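Note sheet for the following structure.
A single protein chain has been omitted from the complex, and every remaining protein chain is retained in its original position.
The first chain written gets the first letter, and so on, giving A, B, C, D, E, F and G; residue counts start at 1 in each chain.
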Amino acid sequence: MTMLEPIARFDHQRPSRTGIAEAILCEPKSAEAISAILAEMDLSVRQILLTRLSQEKAAALSIQGLFDYDPLSRTAIAGASRNWPPPRPSPQIEIVTGGTADLAVAHEARRTLLYHGVESGLLNDLGVAGLWRLTEQLDRLKSARIIIACAGMEAALPTVLSGLVPGLIIATPVSCGYGVGANGQAALNSLLASCGPGIAVTNIDNGFGAACIALRALNLLQT
Amino acid sequence: MTMLEPIARFDHQRPSRTGIAEAILCEPKSAEAISAILAEMDLSVRQILLTRLSQEKAAALSIQGLFDYDPLSRTAIAGASRNWPPPRPSPQIEIVTGGTADLAVAHEARRTLLYHGVESGLLNDLGVAGLWRLTEQLDRLKSARIIIACAGMEAALPTVLSGLVPGLIIATPVSCGYGVGANGQAALNSLLASCGPGIAVTNIDNGFGAACIALRALNLLQT
Amino acid sequence: MTMLEPIARFDHQRPSRTGIAEAILCEPKSAEAISAILAEMDLSVRQILLTRLSQEKAAALSIQGLFDYDPLSRTAIAGASRNWPPPRPSPQIEIVTGGTADLAVAHEARRTLLYHGVESGLLNDLGVAGLWRLTEQLDRLKSARIIIACAGMEAALPTVLSGLVPGLIIATPVSCGYGVGANGQAALNSLLASCGPGIAVTNIDNGFGAACIALRALNLLQT
Amino acid sequence: MTMLEPIARFDHQRPSRTGIAEAILCEPKSAEAISAILAEMDLSVRQILLTRLSQEKAAALSIQGLFDYDPLSRTAIAGASRNWPPPRPSPQIEIVTGGTADLAVAHEARRTLLYHGVESGLLNDLGVAGLWRLTEQLDRLKSARIIIACAGMEAALPTVLSGLVPGLIIATPVSCGYGVGANGQAALNSLLASCGPGIAVTNIDNGFGAACIALRALNLLQT
Amino acid sequence: MTMLEPIARFDHQRPSRTGIAEAILCEPKSAEAISAILAEMDLSVRQILLTRLSQEKAAALSIQGLFDYDPLSRTAIAGASRNWPPPRPSPQIEIVTGGTADLAVAHEARRTLLYHGVESGLLNDLGVAGLWRLTEQLDRLKSARIIIACAGMEAALPTVLSGLVPGLIIATPVSCGYGVGANGQAALNSLLASCGPGIAVTNIDNGFGAACIALRALNLLQT
Amino acid sequence: MTMLEPIARFDHQRPSRTGIAEAILCEPKSAEAISAILAEMDLSVRQILLTRLSQEKAAALSIQGLFDYDPLSRTAIAGASRNWPPPRPSPQIEIVTGGTADLAVAHEARRTLLYHGVESGLLNDLGVAGLWRLTEQLDRLKSARIIIACAGMEAALPTVLSGLVPGLIIATPVSCGYGVGANGQAALNSLLASCGPGIAVTNIDNGFGAACIALRALNLLQT
Amino acid sequence: MTMLEPIARFDHQRPSRTGIAEAILCEPKSAEAISAILAEMDLSVRQILLTRLSQEKAAALSIQGLFDYDPLSRTAIAGASRNWPPPRPSPQIEIVTGGTADLAVAHEARRTLLYHGVESGLLNDLGVAGLWRLTEQLDRLKSARIIIACAGMEAALPTVLSGLVPGLIIATPVSCGYGVGANGQAALNSLLASCGPGIAVTNIDNGFGAACIALRALNLLQT
Partner (left out) sequence: MTMLEPIARFDHQRPSRTGIAEAILCEPKSAEAISAILAEMDLSVRQILLTRLSQEKAAALSIQGLFDYDPLSRTAIAGASRNWPPPRPSPQIEIVTGGTADLAVAHEARRTLLYHGVESGLLNDLGVAGLWRLTEQLDRLKSARIIIACAGMEAALPTVLSGLVPGLIIATPVSCGYGVGANGQAALNSLLASCGPGIAVTNIDNGFGAACIALRALNLLQT
């Protein structure tokens, strides 16, 4: 039983179809499989984003060329940039967290945006148990066009935000709770069931996906 | 097979042991069973609270004596008061709702308190998607010693409250949502997983239970 | 125990803060409660959207003035329009369904957009079990700036779409399945776990919420 | 992408608003993040409680100044006390467990109370499978004003207690079971569904939260 | 497409193999199907037990011969007894309930035993929120050889019993709760996770099954 | 807002692509919607299968032409056959049930096969609690090439079958249980987790799907 | 904060009340806690059973006196026997497994019985996917008075048994599956929903509990 199949069928035209580059979700893949995928790409002319890559697995990769690893967000950018990313419109984007434990997910979103050439601001620890944290930043939040809100536990922050600001709110539940909040399930359901109008929800811990929604929204601005 | 057993073993000493009177949970009982239970009590010298009693079932009961039914809270008080309730300390108690759909549960709590001789205020529709609703009432909420907060959907209201006021916060999730919020499960888990400090949670829709917690807290004030 | 509280605290400034008008979620409220809420508003100068309003409950309402009820979407618009809605930017918006059973949710989204002055197209029954249905409409879908996709069962349609088009994809799971698909839970989880990049998910059957996300995205276009 | 954001927005006014001090939930945070948060506070004039801090993580912290770590409760108190805590009323408070496996959660509650200047008693292993254990201590339990009951498995203890004593009963389910009792879910649902009147429930293993509810109840006694 | 298959393959030898007679579970069958099954049996020489038979469906059956229907337990016995049941040993068996809402399930167990020729006692409403109810009956419970305990809500009664008596305890959770206790799931998990030693659990509301376990235990006594 | 969209995009080429005709799942559609879909087809030259069509809804349809409704399986065949179905290979196919309550699902499978021109046998009530029922039919089952097994409750029948016969076993869990077996979830999981080798599982109650799997398997026999 | 409480309140009278000795569930307790509990007992005159004790934790205990550890069942018996256990009636008891992976749970049951002075037989790997394994042992199983059946995956074995034998069947689901069978949940629900008459179910992996049910059943035989 030989295996002549490619280790992956890379979707190099995805950016031209959707404005979003394919990325490698590393968590369910072995270091060997990731290395093999990267070896099939020509990283001297291409660049690729890797997500959910643990520090141990990153160290075990065998890679040729540039490799920029960020342990907090568990993301890496491999290969050399070549006319990538294309210039994009840049309205104000803010990434906010409910608490310090949400920072890793927030940074995954931020790095994904940056990989696509989009800058974003960060506001950390705005959890509504101390409402002044949010109101203190309200002017900045009101002028944001897109807000990516990462929140665990009961994830009340996006609900409160949704009644205060006009921007697109993308909410990512974070798996930082325990008990019924373990695995982010309470945060997810709280966001989906929210009485706040117009909250776009992603899978738990999916900072990458939140950034991709933001990129699609930015596509609206292109003429 | 004859049935000589009593239809219920009524716990008449519960008030003296706990300060809380036993009540009849009517939902899982037939009108015949409830009528039989009431017939075993001497309602000319006793008073009893009935909860979760639908309008149809209330109409089907056969009862001797006084019967005060409230359709919104689905509660009834049967029988004549005789030196009941005992005098109680009366700090300020507020019952708040996140929205109009929570009113039935709020009224169950209110009627239960009143049956025990305790007055309470009501603040309706304070949901945090319009934060001004809460802040407008903040002075009153800060001076309350006990707050019973009934909230469905994502139930963010008690979390926001918990960071703003010093009173005892008893939160009852309400089953008024749909999708993942159906049956109140999202509201319940949101309350349990809340980052807000010190929220006492009850079963879904359990306004009666919320009032009982408040009654136990009032027992602290007795010398 | 008198009830001097308002039946609702209406959030008339929400449009100016967020660009989205408050609506009345009718499902968990009695016809009496809805009528009371409407009576507190001056419908001769205001307009209000009602959602999840069954035909039976709509018939039981007592309302003064204009009342436009749509049984498929279970929405109603009460009151006279007065300089509402404000003029909006109008990029191409398409609402697509996986099958005929998703039409009610699609129409809730469509009516919500229209209430806010936004037109949208409709493409019905594009389910991927017959892939030609989707590819036949691909040019139209590629030029859409926002796509609201309503899909039940396994909800594969938004995943396939996400690889083909650049627009913002808002996906609403629909509770039209049975067995493990009952209540829309399989559709919801399929959308959240999708390998397709950048799908904004709402609660099950929440066509209103999908439209609100679209309205926030349109806010990006305002200068 | 630089990060100029604070690692946390500490809520130093929380005690004056609510009577409860903010604490650091350490479980979802790295040792680096916790050290950074502590470094931002001036521990020579402040004191802070850390919860759910494993022995390994505690050893990995870099801290200046006093640090009192308790491995059983996984709590630590960092920094020097300065006029903290304020004097409080001190009615009798008892912390009870169903079994030895609940002791860690019980001690988290106890340490949290002590950090706020409140003493409490401890009654260990009162599980109702040996009812004499409870009845032997009944006089002491009857005179308690607040009882924090930590119980895993089927968590029947608070239900039995609730019929016997007048004090405020705060019940914390403990994740010490296995099978359907794993993760404390059976204990939690048993407490929420209890027929015992007036049980205030917290999230699973949330001894800190139980203590915070007790602190709010003590606020009732302040004039 | 003709259907020559029998409507059921009746297991007439089951009593001789197991000591338990087959019964007809009526809930998932139409009145037509039940009538057809009964028509295939010769009810002049046989007797059959029907369970979970609603009053409406019972009225819709077309049956020849004797038919003894009990609406509380929703059971019926059809046909004439012919040397059935065989004589059995008769130790003391008690059926206990936590509350009046458990009576229907208790009676299903009782009727099933009686159909097999076994008498049982009944003790109603022994819920542990009023512990005196249980202790008052303790002598009788201690001398019982088999106890079938039917309990809903948090189902703490069998746990308390298990520490007090030596008899075989068969516990049937009852679906009389609401919120997290709805459908009997909290009661079931509480019984399975119980710290009480040696509780035999059945499916929710399965009074028939509880009686069958008791019948198998009685088989131990046969020589 | 006019609706010019077709009420459905019918997939008339599906049989030529897959050997399976599209059908109309009626449960989530209104009688009006189903009537509209049928009106768009030319039933004088086409035939269509309708599934999960309740007797009430069937009576409310407005249809031109032939309409063959079967209440047990809740299926209907509308329109005139025109050279349909194509001739098929016909190995022995048996549809078996665990009990009488599984007959409706079994008949849905049978009618679906027949609509595609495939005959099948039926063996009813072979549940393994009376093992002789199965062994009595073992020769017939051993010679079957395809067995569709419909089973509810704990669904042990397909597991036992899988060790005894060489045919393709397609197992459909049936929602005829109660308690933990309600909605067919226990049956489904039992089938998926089965230690029996090679059981093809469908969604709960999906007799139509089971037949479609059988049709695909029959495609293997075509040259 | 000193801790003067006992580390455990041992229930030495449990055997005389119930015929079952208390045991120490070691899984949720640290080696230190277990050692402390044992130190409080006088093991020179007492004997105690320890369950769910991992090999690592067993090695870490500090114990005086006899200690008999069995790694397969993860049980230990500490201390010297003194007139314990009392003589018991000894009908035939068989412990059966569905497969080799169930042996650990089976041995926990066996060791618990032996600790109480009761011998039992063992029949391993009788899973019904090879039905001959069961029928080969049928005579022995028919003559058993009590059968403890440990089964994972879909746990069909006890259902098949229940139709063939008259003995008391105690079924313990085993957490040896994967996918939907992981954690033993499919096995548990299959047993609870079984159509087999009279199966007494325990919590997942609870071999100790199964033995305790058997001990209570043996109490029936005592005069």
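As a convention for this text, a residue touches a chain if its C-beta (ideal position, glycine included) is under 8 Å from a C-beta of that chain, and two chains touch if they have at least 3 such contacts.
Only a predicted model underlies this, so the values are computations on that prediction, with no experimental measurement involved.
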Interface partners of the hidden chain - shown chains only, full complex considered: A, C, F, G
Consider the whole complex, including the chain that is not shown, and state which of G:I20, G:A33, G:C176 or G:I204 touches that chain. G:C176
Can you tell me which of C:I63, C:L164 or C:L221 touches the chain that was removed from the display? C:L164
Which of F:A156, F:I169 or F:A187 sits in contact with the chain that's absent? F:I169
Subunit G residues that touch the omitted chain in the full complex: 99-101, 103, 110-111, 114, 122-126, 129-130, 132-133, 152, 176-182
Residue list for subunit F contacting the dropped chain reads 11, 14, 17-20, 22-23, 91, 145-146, 162-170, 188, 192-193, 197-204, 209, 212-213, 215-221
Residues belonging to subunit A that touch the chain removed from view: 1, 3, 5-9, 11, 13-14, 22, 25, 27-29, 33, 37, 52, 173, 175, 183-185, 188, 203-206
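Rule of thumb we're sticking to: only the chains that are shown with their structure count from here on.
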Measuring centre to centre, with centres taken as mean CA positions, what chain is farthest from subunit C? G
Using mean C-alpha positions as chain centres, tell me how far subunit F is from subunit G in Å, no decimals. 43
Averaging over Cα atoms per chain, report the distance between subunit D and subunit F in Å. 55
Touching two or more other chains in subunit G are residues 11, 14, 22, 162-164, 185, 188, 192-193, 197, 203-204
